[in-house]
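My questions will all concern the structure given below.
Shown here: the complex without one of its protein chains, the others still in place.
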Amino acid sequence: MSTSSRSETAADTSRRPASGRGDSPTFWGRLSNAGPYRAVTDYVFGSTRRQFVLLAAFPIFWILFAHLGPILQMIRVSFLDSYPPSVGHTPHFTLDNWRTFFTEVIFLRPFFRTLVFSVVLTFATLVLVYPVAYFLSRHVKRDNQMLLLLLLLIPFWVGEIVRTYAIMILLGNTGAVNLILKALGLIEQPIAFMYTNFSLSFGIVYLTSLYMLMPLYSALEKIPQSFSEAAADLGAGPWTRFRRVILPLSLEGISSGCTLVFLISTGLYATPILLGGPSTTLFSETIAGFFHVAGDEWPTGAAFSTIMLLTALVLSGTFMKLMGALQKGGRK
Amino acid sequence: MTRNTRILMSIIYWAFVVYLFVPLVLMVLMGFKDSKFIGFPIKSWTLDWYIGVFRDTEVISVFVYSTTIAVASTAISLTVGTWISVLLAGRSFFGRTVIFGLTVLPAVIPGIISAISFRIFARLLGIETGMFAIIWAHAVHNVPFVALVVMARLATLPASHTEAAMDLGADRFVSFFRITLPYLKPALIGAGVFCMLLSFDDFVRSFFLGGYEPTLPVLIFSKLRSGMSPEINAIATVVLIMTAVLGIWAERSMRRMGKGT
Partner (left out) sequence: MPTTEDPIVHIDGISKSFGKTVALQRLDMKIRPGEFVTFLGPSGCGKSTTLRLLGGFAQPDSGRIVLGGEDVTRLPPNKRRVNMVFQDYALFPHMTVTRNITFGLELKRMTRDRIAARLDELLSFLELDAFRDRFPDQLSGGQRQRVALARALAPDPDLLLLDEPLGALDARLRAQVQLELKDIQRRTGKTFFFVTHDQDEALTMSDRIVVMNQGRVEQDGTPEDLYLRPKSRFVAEFIGETNLLSGPVRHADDGRVAIDWFGMQIEGRAFERTPRPGDMVTAALRLEKVGFFDARPETGNAVQGRVVNRVFKGSRTAVDVRVGDAGAAILKAYVDREVPDDVWLGWDPANLAVLQD
């Protein structure tokens, strides 16, 4: 309702609807009493079972088809000897694609590099972001919290490519960092930050840090201020208060933040291409390679994707279980 | 907490803000550089690159293409996500937890694997790479976010509101459109804008499912592969400003409405 509708004319219209329409029912009245509509709704709502089936049919179809379908199809293709199907050749079942992964060292290396990278960067992100989340949730007044959070969200909305590009400009040989170092007289020649483990790590942390912040913030924000005050009252020092009260209660946020960041890091594709070099190839690049060449490489790519997916889900699932157990253990 | 730690914490926060913003600010500045070569220092300034963006018909058509994809996929995500939420928020049924788990599945699948699986599935269904494939992939990817936001909002709708509507003569359908949907409006606006941004910014799915026509991130990526240039900065800056404005607007309108209800 806008303010203008409280003016005199608007009030008049609400009292006596506009002439010409006064003798007709409203839209919803006409709809509810229209014959065909009533026939349909009487049928649909006539039995709770029928109503449920109609409500559930589309979502369940969508989820099985669109959410699960691609993954299942990918797993299926990983066991085929050729895909996409070519004329005159029926695909056969094979384990070769999976075997390739375990026998060729050139594939294992990027695979484990990706896992180590993701784990290390997830931890680094946690350490970097935790104080920020802590500060926001516990030292800032409620009204300002939203404002300061919004400030952090702005860069977050800017996509992967744009932000990766921003990092390229920052770290390049003629980038801002090298310029400043040179101006300070610390270096003669620019340092080659780009296309190294450093630039890649820097970029990934830059991209994922907000995914860590949000769960941490919402977990920390839920802890009443009185808890640490009570602990202080009982004689706990700042460090003990943090370790014994705040940290255990924020485990849930840590758990979901880390899982999210880990899964995102393993799935990044453009960032390793743009920021990494030949020595930093990640598994996503390996996988993508199978889809850019002609020939029957899709099944191998599908197998590698499946391996990556299973590993990532098992690792993060185990991690969340462990954190859950830790939480419960702490409560006992 | 002592005064010193408080100060230390606020320094950490502002350092984090600087860390997030400096790269973007530098990128924006570089778009004003009067030279073809990216890098500092900037000796002379020009608006040419920005003017160029608005004159470049390719950029504009790619922009329209990306927007179309974002709007279409968002519309699908909102519809499906809301529908799923209504199902999951209703009475319990056999397999509800499984359905919930599968609903959020696309959100936890690493980007590259999601893109690959869609590529394979699209091939199976005979969908050509291009706009429809991208819309479909974005819609599926964004459904979990809509569902989570809408379910959270739906959980706060008192059962008495829909009961009152039915009591006054509304059937479930009318009650959904006149009571439930208006109640969900802030959640839908928030989730919708978030979906638009995700779609607009997405690279990996658009890259693997795209045909000959690139989306904006794919265009920037391919330009980057052939070398950095202030032109890219100008394009990226326009994207940055648009997303930021859209995001801030959504945040504000969501908060205002959240207060009203």
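Going in written order, the chains are labelled A and B, and every chain counts its residues from 1.
Just so it is clear, a residue touches a chain if its C-beta (ideal position, glycine included) is under 8 Å from a C-beta of that chain, and two chains touch if they have at least 3 such contacts.
Everything quoted here is computed from the prediction, not taken from an experiment.
Q: So which of the visible chains would the left-out chain be touching?
A: A, B
Q: Of the residues B:Phe32, B:Phe118 or B:Tyr183, I need the one that contacts the missing chain.
A: Hidden-chain contact among the options goes to B:Tyr183.
Q: Name, in rising order, the residues on subunit B that touch the hidden chain in the full complex.
A: With respect to the unshown chain, the touching residues of subunit B are 158, 160-161, 163-171, 174, 178-179, 182-183, 185, 260-261.
Q: Residues on subunit A that touch the omitted chain in the whole complex?
A: Counting only subunit A, the missing chain is touched by 1, 5-6, 11, 14-17, 21-26, 28-30, 32-33, 45.
Methods note: only the chains that are shown with their structure count from here on.
Q: Which whole number of Å gives the spacing of the CA centres of subunit A and subunit B?
A: Here subunit A and subunit B have centroids separated by 11 Å.
Q: In their shared complex, at which residues does subunit B touch subunit A?
A: Against subunit A, the touching part of subunit B is residues 1-2, 5-6, 9-10, 12-13, 16-17, 19-24, 26-27, 30, 37-41, 80, 83-84, 86-87, 90-91, 93, 99, 102-103, 105-106, 108-121, 123-124, 136, 139-140, 143, 169-174, 178, 197, 200-204, 207-208, 217, 220-221, 224, 228, 232-233, 236, 239-240, 243-244, 246-248, 251, 255.
Q: Which part of subunit A faces subunit B closely enough to touch in the complex?
A: 28, 31-32, 41, 45, 51-52, 55-56, 58-60, 62-64, 66-71, 73-74, 77, 83-84, 128-129, 131-132, 134-136, 138-139, 146, 148, 150-155, 157-163, 165-170, 172-176, 178-179, 206, 209, 228, 238, 259, 263-264, 266-270, 274, 284, 287-288, 291, 298, 301-302, 305, 308-309, 312-313, 316
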